[in-house]
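With one protein chain withheld, the remaining protein chains of the complex are depicted in position.
Right, chain A next:
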């Protein structure tokens, strides 16, 4: 009997957990449609929102894993800038475009490896380690670029990144492919299951035979890879490697993960939620432009959203 009741009546908590993220997205869309209908009901609006979201989604996907193990990765924005710079420099010295893209992504993986090793070897919280590497990676970017924009790479690269397939922009396709692969990892692969276990209870995971350090390393490598990918996409979109590229993007990545339903305590969260979280960030971005508000206001809205989303999440979590 209680079973039937539970199925019929969904508590606010359950509803929030299932539809909270998408609800925020729809709500924002409706608000925007009411204030400025033309910005939503036009042919270019959807691709534009998606395009604005792609870098956020990519960074958020990696950040999701770091938060899933009750950690964090503050270096994603810096990693994106540095991989973008490396990719740009490689292309300028004549490395073929596909090879440069691949190398850029793998360099991101390498930075993630460095983060993971530092966390494992020092035993410090990822917050401290990635706070440090955030600054180090940014510093290296500034040194290598002489604090100047780096450009002049093949048109084939920029046209690839600004192109689209059946109307869907390439960056969006890249983000979607990454999301699908990581969704598969989290739901169908043992490594994904183990990462959830690690986030849920690190000691119980250890007693269940999970190699804690190895999985933590994998998590940071995933985060680094996503940041590398984001760096390459960003490079294509901007058309130059900016030394300040991606500054503050870790905040958006964290916000997207949290708004997407990832628990800061670790062990809980899903990839589709993170994708919608990234879309919300992109939508806010788009709305600011559409409403001709200065982009600086974006940070205020974002900050408020993080607090509201986490508050609801915590209150709901406490009840259940």
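Criterion: a residue touches a chain if its C-beta (ideal position, glycine included) is under 8 Å from a C-beta of that chain, and two chains touch if they have at least 3 such contacts; residues count from 1.
We take it that contacts and distances are computed from a predicted model.
Colleague: Hey, which one's the missing chain according to UniProt: "Allose ABC transporter ATP-binding protein", "RNA polymerase sigma factor", "Arginine N-succinyltransferase" or "phosphoenolpyruvate--glycerone phosphotransferase"?
Modeller: Going by its UniProt entry, the chain not pictured is "Allose ABC transporter ATP-binding protein".
Colleague: Of the listed residues A:99, A:177 or A:214, which contacts the missing chain in the full complex?
Modeller: Touches the omitted chain: A:214.
Colleague: From the listed residues A:46, A:143, A:204 or A:315, report the one that touches the chain absent from this view.
Modeller: Answer from the full complex: A:204 touches the omitted chain.
Colleague: Contacts of chain A with the missing chain: which residues?
Modeller: Here the touching residues of chain A are 3, 187-194, 196-197, 199-201, 203-211, 214-215, 218, 267-268.
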